[in-house]
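Remarks on the structure that follows.
Here the complex is missing one protein chain, while the rest keep their positions.
Naming follows writing order (A and B), and every chain is counted from residue 1.
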Amino acid sequence: MRIEIGDYGARARQVIREDPQVREAVTGATLAFDAKRRRSYDEIDSDAWRRWAEAVKSHALTHLDRYLAEAEARLIENGAVVHWAADAGEARQIVMELAAENGVRRVVKGKSMVTEEIDLNPALEGAGIEIFETDLGEYILQLLDEPPSHILGPAIHRTLEQVRELFAERLETPPDGNPDTLARAARKVLRDAFLSAEMGITGGNFLVAETGTVALIENEGNIRLTTSLPRIHVAIVGIEKLLPRMSDLAGFLQLTSRAATGQPIGCFVSLIQGPAARPGDDGPKEVHVVLVDNGRTDVLAHEHAWEALRCVRCGACLNVCPVYRQTGGHAYGWVYSGPIGSVLDPGLLGLREAMPLPFASSLCGACFDACPVRIPIPELLLEWRREAQEEGLTPWRERAALTTLAQMATRPGLYRLAGRIGSRLGGSALGRALPMLGDWARERALPKPSERSFRELWREGIE
Amino acid sequence: MIGRSGGARDRILRRVGAATAARERRPHPGALAGDGPDDVVAAFADRFRRSGGEVVAAGMGWRGGELLRWLRDQVPEVTAVATAPDLPGELRPDLPEVAAREAGAGVSVGWGGVAETGSLILPSTGGRAVQLLPPLHIVWISADRIFARLEHALLSLAADLPAAAGLHSGPSKSADIGRTVVTGVHGPGRCVAFVRGALRSPAATE
Partner (left out) sequence: MKVTLFVTCLADHYFAQAAADSVRLLRRLGCEVHFPEAQSCCGQPAWNAGRNREARRMAEHTARVLADAEAVVVPSGSCAAMLKKSYPKLAVAGDGSLAELAAHTWELGEFIVHRLGVTELGNGLAGRRVAIHQGCHALRELRLETEPELLLRGAGAEIVPWEAQDECCGFGGLFAVKMGAVSAAMADRKLDTLPAVDWVVSGDGGCILQLDGRARMRRARIPFVHLATALWEGVSSLAASPEREN
């Protein structure tokens, strides 16, 4: 996916002003997701679960070399093939070669953020391979030629009317088709694809070191089909997805589902150890696991940002985020959006590339309370802001304003004087000319200063 | 077959090693505490139903004949079924056998169930197409194979892992179009657990 983060402010404004349906659809969907998540957290001792999950992931990340080696050994024992890719290019190359060697002409895919991250689809299409995104939301986006706007509900920014129109044109469904009719039409196309594709490609929610298990959670059954019917299954997995043991997986399957959709567990979970070997098993003859770095070791080495690698991509922080709700994911300009995108993108891409995302937050803190692995997102945002300041990546005018504030605030006489002048300026034409006030006034009426400051009232005596 | 890495494996592991060496190692917190439900059969039935699954409380003595009666009664339009390769003959309904992609119903045996999540555990040796392609999926499961907690079930499964296993916790669903829930998107739109031995547990009966 092209990186267009730099335009965040302009894109956000554009979505809000010119495509108000997006704000409405995204707000509605995320409020519903979030309400389910809250109810589901209330059913368990969510505090204890979240602390446990945080500790397991932190343990796994601080022993990651050991667990990666262990997972690799188990997978090989199970008959799977393990590949390693340092960056997006290498990951694409591995999949392309596998496809070429096996004469693959059709690929079915399960929803996977990492395949967006490595730009897999355009590469495969360039080689003349037909790709079917099989998650219903992803399928809609594939027809629209749009990237996902939410980790979990990739098409939540699209309304029923828009899907109706799209399907009427592309799948010849009736113009007033209900969701059931529309889903059936997609199912028909995709069922044929499942039965004829030579390769299935998925991501992986977790990789269990102890058993070499790639675990995937979903609701539609398309991932079960993708990993079961084609002759070859390729799972593309970020190296941070490791869990030490099967018993850990049991907790993570549940907590991730609760955080994501409020379910005790997703309707379908696939646990994949390797290719079909025993009698009766009609599954794939080859299973490939591609372990992808693509910036993750940089994040792991970062003093603070490594905590973001605990992320299980549940989307809970997006759903609860009042900033994300106004625009959906596209404004953020890359694969990962919302609160997690704003702390992960600077780590994966480099801070310069990810500006101004660390500033795209009011620091309200709602994301931390929702996050199942307790990633301190507000603190990480502040860390990135500090780095941005140190590297001079913020506008000069802001830096100057804050330096002036500090100078005045530490000199009581100057502060009192500036306060008197400043608040008088507030409503005047001159005040409007001050740059910061100008930005404020584009969206809001200017504040009305008190007639007399508290300081003055105090001196006169408060009755 | 040897995986591709072109030196990437060692580079990545070296970088990971350097990053972890520079940081204080965090301990594993141990198992997540919790008891799981007491009446596992009732809890399983409740959870499974709440996710849209159906539960038929079957006696230990139920066989294919009872299943056939249920099929005739509930889905008379189903005239042929696909059955799992490991389904004991006595649990087969007496209907013509067809390929999974053409069958009105798939019949399999569950390796086990999980009460706390309302899940059926289906190993790949039971044939994945049968579990996934027909619009109706019927799973025989015996009540004494239902675990209270997912952790216990997975630990037991790990003792002899199949190439793959699926956890099915209700029918296939999606809310991707206009936030309306539709069922049977890709996988089965109906999933019915025939719990043998559940008739003794009154809470599980319908």
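Operating definition for what follows: contacts are C-beta pairs under 8 Å (C-beta built on N, C-alpha and C of every residue); 3 or more make two chains touch, one makes a residue touch a chain.
Just so it is clear, the model here is predicted, and its values are computed rather than measured.
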List the displayed chains that the omitted chain touches in the full complex. A
Going by the touch rule given at the top, which residues of subunit A touch the chain that is not shown? 9, 12-13, 16-17, 23, 27, 322-323, 325-327, 356, 358-366, 368-369, 382, 384-389, 394, 398-399, 402-403, 405-406, 408-410, 412, 415, 419, 422-423, 436, 439-440, 442-458, 462-463
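Operating definition for what follows: only the chains that are shown with their structure count from here on.
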Spell out the part of subunit B that touches subunit A in their complex, as residue ranges. 1-6, 8-9, 11-13, 15-20, 22-29, 31-33, 47, 51, 84-86, 101, 116-119, 124-129, 131-132, 149-151, 153-155, 157-158, 161-180, 182, 184-188
Would you mind writing out the residues of subunit A in touch with subunit B in their complex? 28-29, 32, 48-49, 51-52, 55-56, 58-59, 61-65, 68-69, 78-79, 81-86, 90, 93-94, 97, 134-137, 140, 153-156, 159-160, 163, 178-180, 182-183, 186-187, 190-191, 194-195, 210-211, 213, 219-222, 224-225, 227-229, 239, 244, 246-247, 249-251, 253-254, 263-283, 286-288, 291, 293, 297, 300-301, 306
